[in-house]
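Of the protein chains in this complex, one is absent; all others appear in place.
Labels run A and B following the written order; every chain starts at residue 1.
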Amino acid sequence: MTLPAGDHVRYGGDYNPEQWPAPVWDEDHAAFDLAHVTTLTVGVFAWAHTQPAEDRYDFTRLDAIVERVHAEGRQVVLATPSGAMPPWLARAYPDACRVDLEGRRHVYGQRHNHCPSSPAFRRLSVAMAARLAERYGDHPAVVAWHVGNEYGGACYCDLCAAGFREWLRARYGTLERLNDAWNALFWSHVFGDWEEVVPPSMLSEHWRGPNHTAFQGITLDYRRYMSDRLREGFVAEKAAIREHDATTPVTTNLMGFYQPVDYHRWADDLDFVSWDNYPPLPDDPLRTAARMAATHAAMRGLKGGQPFWVMEQTPSITASRDVNPVKRPGVLALWTWQSVAHGADATLYFQMRQSRGACEKYHGALLDHSGRTDTRVFREAADLGAALATTGSTLLGARTPARVALLLDWDSWWAVEMTDGYNRHVSYLQTLLAHHRALWDANVDVDVVPVTADLAAYDVVVAPLLHVLKGDVAQRLTAFVERGGSLVTTFYGGRVDASTNAFLGSPPLDALVGARVEETDSGVPGAANPVTLTLDGVTTTHDATLVFELLVPEDGTEVVGTYGADFYAGRAAVTRARRGAGSAWHVATGLDDAGLARVLRHVVAGHGLLGPHADDEGVEVAHRVAPDGTRLAFVLHHGDAPRTVTSQVAGVDLLTGRTVAAGEQLVLPPRQVLVLRG
Amino acid sequence: MTLPAGDHVRYGGDYNPEQWPAPVWDEDHAAFDLAHVTTLTVGVFAWAHTQPAEDRYDFTRLDAIVERVHAEGRQVVLATPSGAMPPWLARAYPDACRVDLEGRRHVYGQRHNHCPSSPAFRRLSVAMAARLAERYGDHPAVVAWHVGNEYGGACYCDLCAAGFREWLRARYGTLERLNDAWNALFWSHVFGDWEEVVPPSMLSEHWRGPNHTAFQGITLDYRRYMSDRLREGFVAEKAAIREHDATTPVTTNLMGFYQPVDYHRWADDLDFVSWDNYPPLPDDPLRTAARMAATHAAMRGLKGGQPFWVMEQTPSITASRDVNPVKRPGVLALWTWQSVAHGADATLYFQMRQSRGACEKYHGALLDHSGRTDTRVFREAADLGAALATTGSTLLGARTPARVALLLDWDSWWAVEMTDGYNRHVSYLQTLLAHHRALWDANVDVDVVPVTADLAAYDVVVAPLLHVLKGDVAQRLTAFVERGGSLVTTFYGGRVDASTNAFLGSPPLDALVGARVEETDSGVPGAANPVTLTLDGVTTTHDATLVFELLVPEDGTEVVGTYGADFYAGRAAVTRARRGAGSAWHVATGLDDAGLARVLRHVVAGHGLLGPHADDEGVEVAHRVAPDGTRLAFVLHHGDAPRTVTSQVAGVDLLTGRTVAAGEQLVLPPRQVLVLRG
Partner (left out) sequence: MTLPAGDHVRYGGDYNPEQWPAPVWDEDHAAFDLAHVTTLTVGVFAWAHTQPAEDRYDFTRLDAIVERVHAEGRQVVLATPSGAMPPWLARAYPDACRVDLEGRRHVYGQRHNHCPSSPAFRRLSVAMAARLAERYGDHPAVVAWHVGNEYGGACYCDLCAAGFREWLRARYGTLERLNDAWNALFWSHVFGDWEEVVPPSMLSEHWRGPNHTAFQGITLDYRRYMSDRLREGFVAEKAAIREHDATTPVTTNLMGFYQPVDYHRWADDLDFVSWDNYPPLPDDPLRTAARMAATHAAMRGLKGGQPFWVMEQTPSITASRDVNPVKRPGVLALWTWQSVAHGADATLYFQMRQSRGACEKYHGALLDHSGRTDTRVFREAADLGAALATTGSTLLGARTPARVALLLDWDSWWAVEMTDGYNRHVSYLQTLLAHHRALWDANVDVDVVPVTADLAAYDVVVAPLLHVLKGDVAQRLTAFVERGGSLVTTFYGGRVDASTNAFLGSPPLDALVGARVEETDSGVPGAANPVTLTLDGVTTTHDATLVFELLVPEDGTEVVGTYGADFYAGRAAVTRARRGAGSAWHVATGLDDAGLARVLRHVVAGHGLLGPHADDEGVEVAHRVAPDGTRLAFVLHHGDAPRTVTSQVAGVDLLTGRTVAAGEQLVLPPRQVLVLRG
């Protein structure tokens, strides 16, 4: 099962006309025509009106919506409504509401907060999915199923506790293995009965929040369990749909780099990936652009490079930040084309018409409270819709031809941020993004993949903060290097096993890296040690911060960078060990962006993978290769000022028909987009 | 029913002699004589000793206190003790304690924390009020009733939940109207049974505290309900008093700009207003002075300009701040006279003698732990008492002749600060105070009134952040402008209805303002867009921050100010639309103080309302007109350094008998006060 078929990049978004009287529907569709809207997501919050009471279903409104959308020639992404339960459900079944990390049972309110272990919630949500599938499964307008909404968070109730014990029993089999995995003899935590296990919460193992725990092993397993538990709900709804509809693809909208849920554990159960692109407040446009590129790559990496959908983005402002600026002119198109450049086959909005009330009433929409189509936002969105329509099917199904992989690992993310010791200011995500940024600045095509990914297609593997070393990863990385690959590891890499217990003696990666870590020093944020790098005969000095591993390199390991201060001045900070036909690099400290760029550009250049506009700041180039072999180069100018560059790419721009030749002077206005067919 | 009669501005304060043995009472009254104390508030915390057990009342001590005060020729403000319940009550009736926003039932402790829905608390507090009224209602010393103390906070218990449902039923009648008001189809919140409604708390709709809610409509209604619910307790005690005492005025001490309780909903039930003046730590003396002036005006505005009492202020330090500096020499008199200048007919202290122990033991008092009368604080207070006595009845009942109204609206306050979207750094109160400050600096007499106030007396109405537009406000503002008034509205103005649902199409105020808002941009604190203002032929540039509305002015609307940066450079930031004989001004962004001053001074000058010392920083002039028509000008110098000004006022100083002529050089030492009879 893969993505829904289509004739060009889909355009549209969340549509909740049940909130509006009929005349508004006419206005909606007239506006959708102007904006070239093809696809509408309906039903996300429909539970209350499709099942107004436990014993009563009412599809009148939903029927009308679907029929009208169909009649207008548009297609439907049909959501199951389990992202937001109705009031009657919470009242009748209090256990459908969660118990939070503080141990408090919640009552009715908000959304995305059902207990995944609640039998009533499971039964009712599955029954609803089945009814929807039965009713709309073969409707010609329905092109995809959207189960639930933005699954996340965690529950700590007694039912979840019981489920945790079952999950542990399945994982460990015996209490002996459980106690060993959790190193339970420490602090007298040896469990003598499965029933003694309680969820790790602020009432048991935690203090100062979700990242401070006395037992990392317990907390790590609870996160894995909760990722699985939430997924079970998705799987159960999907199964109910499949009973009535064997073919329509099923997805749910993910949230990009969302720490609490391990999407790699979900990927196999999704027919295709979709995600909601709400980057943090853009303090720096390039940082935001790079982050989005990384997120697209990570979402694409969930299912082996298969194209994905952007299920939500805002046409203008978000409502949930403390400060919610409007998207500047051109940004909407730029970001949308960027998503296509990185693998999106659909770009959809939340939402088509602004809500009158409640917490998202100021969230941007194609149509705002005025209902006007002469607003800047509507005009930009309509122009974009037209442009997407002109590109036809060329872009659909295209793949990213990356030869560089960045490893993303939720276990390491969790472990790094919940571990006591060394430095709690180390952010897994920020470190990952810093490594990605160095590659993005260099216009390198990058895949962001799990540690289980097949590495055969790659020349370079970058593995920042790969703290947890599981399964056969060490062997596969070694094989990768020996056959000619370049591996880059960093401080904290390969220190602990899948239970976050430290490796004893010589950790498995040491032989590959060609060095051991004798001590790990830490500094407060801002405190830097200058690191001198010598690469290609050029020596530069960079700030290093936060963590400073004191390496003892083996004989033959090259010292590429050294510390400049403190009692370990002169000792190795960056090393390279040649192994077989390849090299293993180790960056033992928090190198600044320029230092990281030097190392990573050197590594990718060694494989001839430096991108075309690597020295033109703010100019992103990303490639896709269509199923028919057509190669597309997306040139995206993220800068605020026009700039002229000597083109390193060539082709015919799909958007304008203009031909660009390599070597010509290319004038890029701010937020310029070119889609060059090579 | 109005204020208690008297022969001059009352002076005295909270007096709790039950904490002291008899000899101390003698010292107290000797000191009171020295300080010209006339009025003592007794009984505020008397519950424990007047009713030591549910079935036992004991008025021995209270009798002795009242008799002694009377014998000394002073008068009594008699408090009901419901502000602080005794331990036995909480133990016998746990539901008298609140459930907090986190869902936690409290147990005995602190004060001001009874559940307003507790039947036991209601019964016992009303019984106590009745007994007190029966016993003291016709006592010649008793001049006012002081019910409870500083009502505030909120309860979230099941009884309050039940009361909330009743309140909603009364407000909405049907669930259809409730669901419509709350826009319940959003996030599937359609209520099918009143019993499904639960209070909005951290266990239901809220996160990150009281201002973050998924459903603004629910939270807004809960605040209205809780304001009403607390008021019911006051009303019930007042009714019990009235059964025994038909004539003595009844009040309770309010807290100025206190966000959780809508005092406009209370005003009709108070015979007169009294409030406790504890301004925040004075980082800047002028800001503090302006804030107090605004608060006096708001308290005066609760009952249509009727004079009020300052029920509490501290003679020296507060105890509850993190840092509690002493009042500098002269500040006590300056602030006291300022309160009189703005409508106070009584100025009282908390408290007459410092407590030995517990959390207020370091709170200032007329008599401190030493009991000495040779302290600076006592001497200043005694001098002030003497001065107040010399002014006689001239000041009593005087009114403020303001022709400028500043609109204060709790619904907008709540809505602005609990709304998701745009900018959470916008503070309703700080914005209101910034507008007031511009007027205060210009020595303009200002009323701070609810949106329901009669606007007939005003030439200028300033309406900052009038986000919620209720009832006939739009029509009345339009009529006000058309008959010649000047209205100033701001960003966020008139966007939502009484349920905080956005107006659709063209919001009601747009026609009056002569512009529509196409987009609303936001900036992080500190990020500014320069706004150029052209008024009276002079052009100046000012920082604008936080919110930037992108206006589309109608033809004929004057653009007075324009943005200077970003993609909307050159677009309107401040506009003026002439309507009938008047004008509607709109300030579409967070203009800095100087910019706001330019706009507001221009507007009030257009009506000839600029004050007399508008250009002498730190010199406040406020007017009152006595019932007999006598006009009084209070000149208050808030600066730390002496200054000489050319007098713009004239009259005989009530405090010194000196005559001041307009145009004479007036030397103002720091904290100088003149009370000029014109």
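Here, a contact is a pair of C-beta atoms (placed from the backbone, for glycine too) under 8 Å apart; a residue touches a chain by one contact, two chains touch by 3 or more.
What you are looking at is a predicted structure, and each value in this text was computed from that prediction instead of being measured.
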| item | value |
| --- | --- |
| Among B:His106, B:Arg287, B:Lys303 or B:Arg476, residue touching the chain not depicted | B:His106 |
| Which of A:Ala22, A:Ala170, A:Ala456 or A:Val524 contacts the chain that the document leaves out | A:Val524 |
| Touch with the omitted chain, as defined above, among B:Ala358, B:Ala456 or B:Ala641 | B:Ala358 |
| Contact with the hidden chain (one of B:Ala31, B:Val66 or B:Met85) | B:Met85 |
| Where the unshown chain meets subunit A, residue by residue | 102-103, 182-193, 195-198, 200, 202-207, 213-217, 419-425, 496, 499-506, 516, 518-524, 566-567 |
| Where the unshown chain meets subunit B, residue by residue | 16, 18-19, 45-49, 52-53, 81, 84-88, 90-91, 104-111, 281, 316-320, 322-326, 328-329, 354-363, 369-371, 375-377 |
